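First, the structure itself, so that you have it in front of you.
Note that this complex is displayed minus one protein chain, with the remaining chains in position.
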Amino acid sequence: MSRVARAQLAVVCGFFAVLELLTRAGAIGPLTMIPPSAMAARLWTMLMDGEINAAMAQTFANVAIAFALSVGLGFAAGLTIHGLPRLRRLFDPLLASYYAVPFFVFYPLLIALFGLNRWPLVAIGLVFGAAAMVIATLNGLDRVPPVLRKLARAHGLGRAQAILLVVLPAAAPHLFTGLKLSLAYSFIGVIAGEFILSGSGLGHAIADAYDSFDNPTMYALMLFVVALAISLNAALHVWEQRMMARRSRR
Amino acid sequence: MPATGDPRARLSGVTKVFDTGNRQGTVHALGPVDLDLAAGEFVTVVGPSGCGKTTLLETLAGLTSPSAGTVAFEGKPVLGKVPRGIGIVFQEDASLPWLTVWDNIAFGLRRAGLAADEIRARVDYAVSFMGLGAFAAAYPAQLSGGMRQRVCIARTLVLQPRLILLDEPFGALDQQTRLLMGDEVLRLWRETKASVLLITHAIDEAVMLADRVGILSARPGRFIELVETGWPASRSSRIVAEEAFGRLTAHIWSKLRVEAMKALGRVGEVSRAGP
Partner (left out) sequence: MSVRDAGERRSLRLGDAGLLLLFVVLAWQALYEAVGEVALTPPVATLANAGALLRSPVFWGHAGATASAFTASLAIGAAAGVAAGLALGFRRFSGLVAEPILTSLYTLPKVTLYPLVLLVFGLGLSAKIAFGVMHGVIPVILFTMNAVRNVDPVHLKTARALNLTALQTAATILAPAVAPEIFTGLRVGFSLTLLGVIIGEMFASQRGLGFMIINGINTHNVPTMMAVILLIVAFAVAAGTLLLVADHKLHRRR
């Protein structure tokens, strides 16, 4: 384990240790926050009893669908917009202010469109996740060295071949960033949608626990969501480092 | 059918005018230029910066179409596509960072749809010919700039081109490495019997490598003179010690000096006028 990784572990553990001390000592009251160990204990029983299995299954399925659609549609849109400079000039300012729009306020509209099922939530996840992929795709395509495009022509590659064999691998580091952000935003979109408006899923379970003053359950679920987001992120980070190590030693 | 009398490549009255994008005008970058490259001939082109050297090479390759004039490779017109039989080595590092050295060199062969053992034989040969044996499994990121440029040269070599175009291939390398890489290119040229056109801004490199040196004027580039060097095919970088080398270099510099000053003066005008 590297020095940096050890320090990171120390920071995270230290944070929870301080929180544990403050809550145990009563510096933070039990109505505000419960000790992390109590959160973990409550989470453990919840996982063992299977009381959040249904919520988990629903949330994960929605996130997975939203993520897959985000990446596919976002990449296709990025490729199209990159090929049309006039469209690009219009979209740049829109993409720059995109994340200021609280899209989940359109949840009622989405229910009117799709009905009361999973698709309004998937749509919110998609609306959040796709833009990150579009932006990353544009970034990646912008940074493909012109000499590699010339190389493709020098080898007589057609348009599709050039994209598949040269442009995509060259843009891969940025596309990977897009993948990571897209997953994170799909997750944020789905959970936020559930939290604010929906009647099921992990996000709703947190809101429900909050409304019924069930702090242990609420904090246990928060811990779960946070741990999930961080471990997904960490796993993708490690995978990315492995994949990119050989090309970035310049 | 290419007539037997056709040169390997021919540029006739080639001119390139770029549209600057804003309607204020166009830039006359090159020409008119005429050049015949004989089979097996090594021609280098020197010229001041911005004289259209790279445009000349890309027009010959079919990467850019000329505004006027014609380009022919082995008697057939070159129209908007790079013909089979022409290999190009670019000025910038064009190694593909996601492929190993071996796979980089095999890149073009795989596109050409050759049998696997033919590909293996040719790549293995090129790897050892370019002295890359110890690095076949390495990624470009682990190599020096000179080594990476060797990978790009090897990638062109395995396609067995009949015309090799090199655009300032050693521009980013230090002087000593450049002379040694020049030796490699000469060795490669003798081995493949291909025609070579090499663009450079270094006069010594141009003189040492070439059968003929083309001197381009400041923009728009036109040939001021095509100088025969008279070197034997067996030449190497040791030629720099010869008296004739000094004479040729001095002659070319006397022609180029004025053009280089024009190119500089142009820069001065622009900066005085402001953006």
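Going by the order they are written in, the chains are A and B; count residues from 1 in each one.
Heads up, the rule we're going with is that a residue touches a chain if its C-beta (ideal position, glycine included) is under 8 Å from a C-beta of that chain, and two chains touch if they have at least 3 such contacts.
Quick caveat: nothing in here was measured; it's all calculated off a predicted structure.
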item	value
Of A:89, A:159 or A:242, the residue in touch with the unshown chain	A:89
Selected from A:26, A:50, A:102 or A:199 as touching the chain missing from the view	A:102
Where the missing chain touches chain A, by residue	3-4, 7-8, 11-12, 31-33, 86-87, 89-90, 92-94, 96-102, 105, 108-109, 111-113, 180-181, 184, 187-188, 191-192, 195-197, 203, 206-207, 210, 218-219, 221-222, 225-226, 229-230, 233-234, 237
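To be clear about the criterion, only the chains that are shown with their structure count from here on.
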item	value
Between chain A and chain B, centroid-to-centroid distance (C-alpha), Å	48
Residue ranges of chain A in contact with chain B within the complex	145, 147-148, 150-151, 153-157, 161, 165-166, 169-170, 172, 246-250
Partner chain A, residues of chain B touching it in the complex	58, 61, 63, 81-82, 84, 86-88, 90-94, 96-98, 107-108, 111, 139-142
